Structure formats: structure tokens, C-alpha cells
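Working notes for the structure below.
With one protein chain withheld, the remaining protein chains of the complex are depicted in position.
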Amino acid sequence: MKKLINNPDVVVEEMLNGYLKAHSHLVRGVEAHSRTIVRTDAGLKQKVSLIIGGGSGHEPAFMGYVGKGMADGVAVGNIFSSPPPDPIVEAIKATHTDQGALLLYGNYQGDIMNFGMAADIADMEENIEVKQVIVKDDIASAPREEAEKRRGIAGEFFVTKVAGAAAEEGLSLDEVYRITEKANQNVGSMGVGLSPCSLPQTGQPSFNLEEDEMEIGLGHHGEPGVEKIKLATSNVVTERILNNIIDEMDIESGNEVSVLINGLGSTTRMELYIMYDKVESLLNEKGINIYTSYVGDYCTSLEMGGCSITLLKMDEELKPFIDAPAQCPMYTQS
Amino acid sequence: MKKLINNPDVVVEEMLNGYLKAHSHLVRGVEAHSRTIVRTDAGLKQKVSLIIGGGSGHEPAFMGYVGKGMADGVAVGNIFSSPPPDPIVEAIKATHTDQGALLLYGNYQGDIMNFGMAADIADMEENIEVKQVIVKDDIASAPREEAEKRRGIAGEFFVTKVAGAAAEEGLSLDEVYRITEKANQNVGSMGVGLSPCSLPQTGQPSFNLEEDEMEIGLGHHGEPGVEKIKLATSNVVTERILNNIIDEMDIESGNEVSVLINGLGSTTRMELYIMYDKVESLLNEKGINIYTSYVGDYCTSLEMGGCSITLLKMDEELKPFIDAPAQCPMYTQS
Amino acid sequence: MQAEEWKNYFESAHIVLEENKTYLCELDRALGDGDHGITMSIGWKAVQEALHSKLADETDCGKIAMTVGRSFLSAVGSSVGPLYASGFMAGAKAVKNKTELSMEDMRQFWIEFINGVQDRSQAEPGDKTMMDVLYPVQAALQSEEGTVEEKFQQASEAAKNGMEATKEMSSKKGRSSRLGERSIGHQDPGATSMQLLFSTFVTEALNLKTVKEEY
Partner (left out) sequence: MQAEEWKNYFESAHIVLEENKTYLCELDRALGDGDHGITMSIGWKAVQEALHSKLADETDCGKIAMTVGRSFLSAVGSSVGPLYASGFMAGAKAVKNKTELSMEDMRQFWIEFINGVQDRSQAEPGDKTMMDVLYPVQAALQSEEGTVEEKFQQASEAAKNGMEATKEMSSKKGRSSRLGERSIGHQDPGATSMQLLFSTFVTEALNLKTVKEEY
């Protein structure tokens, strides 16, 4: 696959350079580590530090979500690889006041190990209180009995939104943790893939699909999905995915949800809105109310084709955190 | 190419349904025409009506730019086709107070004819004063001597931003027109294509490129470009495009510009930021100051691969309009 | 030609253009954005729907042509929409209030149709557009020689030649004009659809005429 790059070995570095230059009023680097990015106002206000991160290649996630009302700092890994502990520790140190830090990341073994080591270092060496929330929204990645194994995908956007707003409110670490974990428990996603992405360094497609095939429940690094099916209409796919999520999450008539239709990279807004049209109709039929909706590219897999649906079960406590303003380089809400 | 749709004949209708449902707090349809969308607060405040539009397939352009600080209404055409006069007239009627209307669109013959007819109808039948600004930013589409023939591409975002902010300010039609036209005269763009898009109804790629080719100066409907070249590095392409724009626009050391790096659909943010990194360095070297920067998908061509660079030459009058807040379904600035 | 036959012609136009949808898209892919067949299909489908609804009981050939033009325009927009609409509306004036059209009426219709398109088109002969079909058609229809039927036959020939001649032209108007010299070698899609439209008309009109004469 063709890419407009210079050298596959330095894509992340060049991307970060461009990003920091383009948005210097909102984010800045830190001297201690080239893979750490923080808000320009990091550390100025007493608040819990929200630190996010993960592999790159998911832009706008994760680096795009550093800013007011969202995260304080991010650690940026190689493409589809967890960052090592160092940049995570530096993100904590550069943003920390004395309210503690919340590490928020997806349920991948690499992230768990590296963020876990970073939490230990921050605790042991810096004496900073650290809590962790691990997002596990992908209902297709493990059955309900093994919900602990589910990986994190686009639902992390909602969890980050809630965490960021709660931290911005000035709530205590325990409170931010409790509310974030509540959002985490109430979010579910499932995706579909139409075409693969390729790593800049190999140029090879991450999986193979015939012209008339699609992959249901795939991961957002091009990991193979739950099932390959024949290309179906958007309505058929949407209904199948949505019903799965609703079942898995025990969402019922009278419940209220926020909806995210997330594009994986090369899927058009047109396709995402066509999907939303059906999601809205189906939820309506089932008597499930929509609180608020997001449609667009929130967590991509390079140029993968496909999308995911995420539902966040709302309650009165979560609403103001979803509604709160946010101002980040790649995401603004007012 | 695979698409997640139901029926190619109704993609625009289903997209609009989804769009209106997803963003009902910001935009609404009008009874008189299914292809007209206006701000929810249309007509409530005395102001010039800014009406935009064009073919669909460019999302977020144009429908995504209806909202506070941006356009009052939009007419949505078939894919890559100008809307007919009716939805344009209805957009004017549904938003008009008594301050007149500004029609803003790209320099395509179809748009000129249809918006022109709409302007005549609004004038003759509704007695509404209408002015028009036709965006011509694509410097690759015609030589400077025939600048009148240049088509409109991503630069329309900047012109819309300025026009929307000026109208929101409550300026008179003459003033909004003058300022918008000034932005229009000071904006220049050029693009590069790596991979084609396909129309849902034909499924055929809009052009053919070998695995080691790219197309310089192509249009954003998949129209062939100025030249096919061998795949080059991002830096080489960026330098070539940027120098072209700077030359064509007589931008000099000491000038100030706003920058837009626009993705055409399937180009990753990573690639766009790598490009921005180089743009910033080159402008720096030349002593050209960057006022503000935008990086992302602002005007796409379905799932085309590639991107464009746009420069808007700034002056003190334009700055506050670029800085003004905006709140649209697919674009928020705060 | 009775109003009913007039409407039948527009039905035929719908069918012929639907048949050529893929071909027209292919031609447009080489020169423009690849949608010309789709645009035609959407436009003529809308016309066909109007024929079966609004126009079901209409017998005024002028009103029929007017509605055909407006329906086409409303459905497609694009540049073809206004061009066609201007043509049909101008032609409509030439056959205003008539429920039956003589060959001479039809000749006037097409001459005015072409004037209408031309007003909006601003394309010169040789610019590689539908006008390269329409200018020769108009010349043939306005020629001093032959019967009206012969003029139409000549015009139909001229349309075909005009269409084919666009292959060798370098585009000066519309989307394909950006291609300049790269446009040479490709037949213009708009000229092609216009030729289909006009030839279909001539065939139907002359056929009717023959049937009537034999009758």
C-alpha cells in the first residue's frame, strides 16, 4: 500500500514533530522524553493527572485527546505497540500536582505490563499515588464469562471523555477513578472490517479479505476477527452488531445510551452516517433513548476500512461529564 | 471497492437522515426540500444568510459546516454533482432574515449554473438580495493568467470560516461579501493523489495509478491531475507543492499564513502530520510566519488517498474571523 | 406527433439512456468524474416519474416539455441539469399550447432547444461538449434544402458525426477542460448522450410519420 512518508523507521517521530508544531497553543513536548506530550497548562491547576497512551496508528487516539477537559498527558508508542514505561512515567511527572494520577489505557497485555511498570516506578521513585483503569469494551473479543479478557477499542473515547471531565472538575483521585470505572463498566463496542491496513515498515496488508468478504468483530490493529462473512448491506451488519452489543450489555427499553459510530480510517463519513441512520431507527424501535451521538474517526487503525459501534449506558451522574466542553488538537466540544 | 451501504441509489438520502438525527441540536431539515439543511437557530437572529453547498462525497464539506459561526444553510447535491436550484432557494428562504444572502461555492460549472439560477429565483421571486463568492483556490487547475478557471478545493474551508464569522458578527451583506472575497483572493491550494475513490453506483475507481505512481495536482472528484509522477517521499512532494503555492501567490518572507493540510479520505493523520512537519520547516526557512494551522479531513473525495496543502495569506482584518468560535456537527472551534 | 407520442418519446429517452448508463460512465471516467451515466439515469428516471404522475393527463406539448426540463433539473443539478432544463424550457415555448406537433413544430422545437442550451453553455464549436452535437444538428435543421423529414435525417447524421468528432478535440469547457491535451482521443460523454437523445427522437418521429403515411 502506498503511503506518503519519508522513512518508515521515523514515521512516529516525524508525526510527533508535526503535531507539536501544529498545535503548540494546546500541547507541548517534555524534555525528559520525546514520546511524552502534555497540555500546555499541565501542572498549573491542582487536579488529578489523567494520563493516556498506547500504540500509535490510532490517531486521533491517543495523542489527539490531550487538552482541556480531556487528558493531561500521553505516552506514544511505536505503531500498534504499547509505549515503554519511561514516557509514561515522564507524562506523570510533567503533569502531576499532588492529586495523584489516573492511568487510562486499553486492555492489551503490552499496555498492562508497561503502564503497570510505570505505575510502580511513579509510586516507588516519585511517591505519586497512581490508579489505573483498563478499558475492555470490545464485546466481540471474548465471551461475557471472560469479560476480563476483552480488549479496548473505540469505547476508550467515551471513557476518556468522562475521566477528563471528572478530573477537570477537580474531583479527587478516588472519585475520578470511581466515575471512570463506572463509564468503563457501561461501555460496549463491536466492529467490522472491510479492508486491511498496512504497517509502514512492511507495507503488507494486516489481513486478507476477498472482494466479497468482510470481517466481523475484528481488532483495531488488524487482528483477525470473530468471523468472516459475505459482504452484506449496511443495515444487516448494523443490526447484527447493535443487537450483539445490546444483548451483551443488558440494555433494555427505557434505558438511555450515548452512541459512537467510529470509522477505522478509510471509511467515509457517508457510510458512518448511513450506519447511524439505522442505529437510531433500531434503538427507537426498542424504546432505547439516545442521549448524545458522535460520528466520525475517533480511533482508527491506520487506513483500515471498516467501523465500529459503541454504546455507553448513561445515568444522571455520567451525563454532565459527557456534556462537558473539551479542547484538544484533534477533538473539540463546546 | 467495498462500501458499507444499502443501495447505491439512496446513499445521499440515508446519509442525510443519519446526519440530521445525529445532530438534531445543531441542524435541521426543512419541509420544502429534502436536500436542504439549516441551523436549528436559522432565521432567529438578524444576520446575513451564508448558504453553501455542492456535490456530496466531500464530507465534512459541505453539510458538516452548517452551524454557529459557519454557514446558515446548505444545499446537498448528488455525489460529486452540484445541487439543483430548488434546495439552494429553499436554504435561502429558510434562513433569510432581511439582511440578504451570500452564496459561497466552488468554481465548477455545474455549481455556477445552479447557484446562479437560485440567485436569480431568490431575487425575482422572493426579492432577496443575493451575492455570490466563487472559490478558486486550486492553483494546479489552471495557470495564473487563467486564474478565473481555477476550481475550488479545500481552501473553501478557510473562505467559509471567514464568511461564517463575518456573518455571525452581524456585518452587512456588502461587508461580508468584501471580506469573504478578500479571503478568497488570498487562498491557494494544491493536492496530490495516491489512490482513487469509487462512486457507489459504479464501483469503478475514478482513475488508475500504478503501485509506484502518484498524481500531482489532481481534482477532488478524481479528475485527472496535472502530472503523474513516480512515488516520491513526503518531503519531496511537500516541497514541490508548497513552493508552487508560494510562487503562485507571491508569498514572501515576512508574510503570515494560515495552513491547512487536508486529507482526501483514506490518508492517515500520521501522513498529514508528517507533511505538516515539513511545511512548517520550509515556511520557517523562508521567513514566512504561520498564524494558525489545521490538519485533518476538511474536504474529502470519498475514500480517495492523498492530500492537499492550503495557504491563506493573513492580514489583521482576517485574523479575528479565523479565530472566531464555531460549532457545527463536523467542525468545532473554541 | 400527438401529446401521447411526445410523452412516449421521453419514455424512450429514459430507456435508451438507462441502457447506456455504464458506457457513459466509462466515457466520463476518462475525462471527468465518471458519473455522466448516473446523472442521466437519475434525471431521466425523474422525468419518467413525472410522466406517470404530474403529466399523466397532460396534453399540452409545451407544458410537457417544460415539466420534463424542470424534473430533470430538480433531480440532477450538475451542469447537465441546467443545460437540459434551459433547452427544454426554450423548446417548450416553441410548442406552447399545442396538443399535436407537426414535423415543422418539432423542427422549431429543436432549433429553440439548441438555442436554449447554447445560451447557458457558452461553449464554442470544437470545445468538446454536447454543443458539438447540437451545433451541426441546428445547422442541418436550418438548412435551405430538402423536406423537413430530410432535414431531420441529415441532422441525425450530423449528430453522429459531431459526436465522433469530439474524440479528436481538446476540451475547453467543463471538468474535462483541466485535462487540456490529455483529453484528446476520448469521446465526450455529454455529446454521446445528446446524440442518443436526438437520434432516438428522429427515429421515433420519422417512424410515426411513416406509419401515418402508410395508414
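To keep things simple, chains are lettered A, B and C as they appear, and every chain counts its residues starting from 1.
One rule holds in what follows: contacts are C-beta pairs under 8 Å (C-beta built on N, C-alpha and C of every residue); 3 or more make two chains touch, one makes a residue touch a chain.
Quick caveat, the model's predicted, so the values are computed rather than measured.
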**Study point:** Visible chains in contact with the missing one
**Key:** A
Review point. Which is it among A:Phe62, A:Phe157 or A:Phe207 that touches the chain not included here?
Key: A:Phe207
Review point. Which one, A:Asn17, A:Thr36, A:Ser49 or A:Ser82, makes contact with the chain that was left out?
Key: A:Ser82
Exercise for review: Could you list which residues of subunit A touch the chain missing from the display?
Suggested key: 77-86, 108-110, 113-114, 117, 141-142, 149, 151, 199, 201-202, 204, 206-207, 219, 221-224
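Definition applied: only the chains that are shown with their structure count from here on.
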Review point. Which chain is in the middle, if each chain's centre is the mean of its C-alpha atoms?
Key: B
Check your understanding: Using mean CA coordinates as chain centres, what's the subunit B-subunit C distance in Å?
Key -> 33
Practice item. Please compute the C-alpha centroid of subunit A, do the same for subunit C, then give the distance between them in whole Å. Key: 54
Exercise for review: Express in whole angstrom the distance between the two chain centres, defined as the mean CA positions of subunit A and subunit B.
Suggested key: 29
